[in-house]
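The other protein chains are all here in position, but one chain of the complex has been omitted.
To keep things simple, chains are lettered A and B as they appear, and every chain counts its residues starting from 1.
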Amino acid sequence: MKAQSAGSRRLSMLLSIVIVFGLLMACSKEEKNNTGAATPSASSANGESQSPAQPSDDPAGVYPVSTTETITSWEEVNDNLITFYSNLADTPFGKQLEQETGIKVKYTHPASGQRKEQFNLMIASNNLTDTIEIDWTVEYPGGPEKAINDKVIVPLNDLIDQHAPNLKKLLQDNPELDRMMKTDNGTYYVFPMIRPANALVFRGPIIRKDWLDELNLEVPTTIDEWYAVLQAFKEHKGATAPFTAMYNNETNLQDAFIGAFRTANRHYIDDNGKVQYGPIDPQFKDALALLRKWYEEGLFDKDFALNTDTKALDAKMLSGQSGATVHLISGGLGRWMESGKKSDEKFHLVPAPYPTLNKGETAFIGQRSFEFNPSASKGITAAAKNPELVAKWLDYAYSEPGARLFNFGVEGESYTMADGKPVFTDKILKDPQYSVQQMISQYTKPNGPFLGDPRKSLNTYPEMDEAAVVWAKTDAAKHLLPGFLTPTVEESQEVAKILTAVTSYKEEMFMKFVMGKEPLDRFDSYVEQIRSMGIDRVTEIYQAALERYNNR
Amino acid sequence: MSTVSWSGRLFDWFNYIFLTFLMVLTMYPLLHVAFASLSDASELMKHSGMLWKPLGFSVDAYANVFRNPMIASGYTNTLIILVGGLALNIVLTSFGAYALSRRSLRYRKQIMLFFVFTMFFSGGLIPFYFAVMNLGLGNSLLALIVPTAVNTFNLIIMRTAFDAIPESLEESAKIDGANDFVILFRIILPLSLPVVAVILLYYGVSHWNAWFNASIFLQDRAKYPLQLVLREILLQGEASAMAEGAATEDVAMLSATLKYATIMVATVPILLVYPLLQRYFVKGALIGAVKG
Partner (left out) sequence: MKAMGRVLFDVRKNKYLYVMLLPLFVYYVLFHYQPMYGAMIAFKDFSPRLGIIGSPWAGFGHFMDFFQGAYFWRTIRNTFMISFYDLIFGFPAPIVLALLLNEIRVQIFKRTVQTLTYLPHFISLVVICGMIKDFTSSNGIINDIIAFFGGERHSLLLEPSLFRTIYVSTDIWQHIGWGTIIYLAALTGIDPERYEAAKIDGAGRWKQMLHITIPGILPTITVLLILNLGRMMNLGFEKIILLYSPGVYETADVISSYVYRVGLQDFNYSFSSAVGLFNSAIGFILVISSNWLSRKLNDTSLW
């Protein structure tokens, strides 16, 4: 008995020694990794005087740059490209870029879908490339300010001022864009992806025009018109789910229908510039009542909560179960027209405007993306030995020839100029084996830090162009919460906790109200419950962040 | 002399019927996937509900998958990982299972606890990553073989099986002067072929399906195992389907059938393995030994 326990004690002592040893080993390994960081950041902090690289004797904005250095870049590679090349440097785009800028680049790409893990591992192991393309506001805990303070990326103000004239001019000409890209204290942290103005709206209500024509109905613009249309779809076209929608953690309406009541299914900015939480607005009750009525009368898809992917919508829209929904221009409208016309020539989809309560009103809110796309923007890291060179390389994408390369590719191969406008060649548009996206991914960079060109369009149907226009006629710009608010680290964690709980409750109740499982007079206690869960604190945090944003 | 009672017969009938029903039920998912993979993409998009045959007929999805230059290297790499991995797995697992099943080992319980503890507590991704990288295994297929050399669950299963083998065999072998290695390889393993087959299957399927470690340790796409290649193809199809502001074309629709073709390519090879292993599930492996 005593021997046994002594033996076990011995073994557990051994175990603890092993663990301690392991810890020590780990400490030393990790520290080695972290002290490695000190040197490069020191040199870049000291500016040009320390860098062993050639001083930039080329004036800014002149290409190709004469240099023998190579820079390194970490970025996701477009999924479509993988069929042809595994590295951007081997593509026609990469080669052309090298030729035009004069700068050789060594790319590292994470495996598809593994961006988050590989980014975190890269930071943890301190093997930073010169530049990293990622959304610093979302993927780096603490946001861009923290990333700068942690010496992962460097502030870009001076670099842009002195070595990126193209971007500098763009920012001077567009104060809104300028504000989006800075941190609250005015620091630039990335070279941005700038979407063209006509590519900001790409989601909205889509409806079967052929059905409307058959039933002698106009495209609905008000709630009442929608009601009549959906009823007609149900009675005369046999639609079992006249209106359907996707569900991804919330009903994907992009606040169509809800917005008609001047509220939203999330935080928004009201007409007085104050942040509000839509689901507790009194008018939200009316929006719920509407959806509830439609659900009850069989006008709203009874299984909408299960439509978690496009596939569900595909089947419903193409088989005639549904006549209207809210979805994307290309992923929805375009795809469905393509497929639908194969079996039914009359199949015709058109975009419908975001509906309002009364005729002639402008929709309160809708979908609108921002010109600045943080996820395809690049920061310059502290490991860059020649940040000026990197800045020059990045700035090329905002110059006229550079932007043309990023948007359209190689002249003569992927596009030609016709009447001064770039037009894609048949090589891209009509390849027998591969799709347009696959061909284009070899010659251009679909997502990345460059100036998007409004002339770039791969729309195959005029309705798709129409959709961007029709859906843009909302006041979304005034009422959507800007995407680049930066709460502090602690605030973010607080928000995450409260908002997850609130959203869970809110969505549960949303379902119950709409599906008729809970009477609407319980709305007030629902509001109280949400308040007691701390939503006002979140609204407060957002309000403060909004004010800081407006003052950038 | 066997008793043929009517209740026994009734039971047999029910058994056959029930098992046939179960077979049909469990066969359906694979059939659905197979049919979907051979369907025309447009037709599939419209369809909801069960599939009893391909809709339209098209091998486009398969063409799309096999067109990918990485498929060949994917299969090759996975094969290498399988062979190397399984060899290491079987050797180490049987060593461990054998040692832990010997009653003469005084600290059996503690050592087992030492192993089992790791099934519950781990340090997470980042320290694991460092552990592997610091051993110089980065960007090599070894990173997919060595860190997964032993699976504690499998170890336990094998040990339980070794426990069941009567000690008399070990004793008589020891009297003949055999050491532990000889006993393990000449006596215990041959008597445990069914369990060895099962463990090979478990480790094999695990290697076959693995993609995550490959995604974080391998830089060269040429070294990607099959599942990772297929995953990238699949994501490509999905990215196209949800494209914003970019045009659509057939690939966007192909994504519907692409998913199924990918699953078939990933799964069919391994499905063919089990029937081959079934012959090891033969009763009475022990009889010869005891009698002899």
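Just so we're on the same page, a contact is a pair of C-beta atoms (placed from the backbone, for glycine too) under 8 Å apart; a residue touches a chain by one contact, two chains touch by 3 or more.
None of the values given here were measured: they were computed from a predicted structure.
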item	value
From A:64, A:141, A:186 or A:412, residue that would touch the chain that is not displayed	A:141
Selected from B:45, B:81, B:156 or B:216 as touching the chain missing from the view	B:156
Chain not shown, touching residues in subunit A	3, 6-7, 9-11, 15, 18-19, 22-23, 25-27, 30-31, 33-34, 116, 120, 123-124, 139, 141-142, 146, 150-152, 240, 247, 249, 302-303, 305-306, 308, 311-312, 492-493, 495-497, 499-501, 503-505, 507-508, 510-512, 515, 517, 533
Absent chain, residues of subunit B that touch it	1-3, 5, 8, 11-12, 15-16, 18-20, 22-23, 25-30, 32-33, 48-50, 92, 95-96, 98-99, 102, 104-124, 126-128, 130-132, 135, 146-147, 149-150, 153, 156-157, 160-161, 163-164, 179-181, 184, 194-195, 197-198, 201, 205, 259-260, 263, 267, 270-271, 274-275, 278, 281-287, 290
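Note that in this section only the chains that are shown with their structure count from here on.
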item	value
Cα-centroid distance, subunit A relative to subunit B, in whole angstrom	37
Residues on subunit B engaged by subunit A in the complex (per definition of touch)	41-42, 45-48, 67-70, 106-107, 110, 114, 125-127, 129-130, 133-134, 214-216, 218-219, 221-222, 224, 228, 231-233, 235-236, 239-253, 256
Footprint of subunit B on subunit A - complex, ascending	7-8, 11, 15, 26, 29-30, 33, 78-80, 82-83, 86-87, 108, 110-114, 117-118, 120-121, 124-125, 195, 199, 202-203, 310-312, 314-316, 318-319, 328-331, 334-335, 338-339, 342-343, 433-438, 440, 446, 457-460
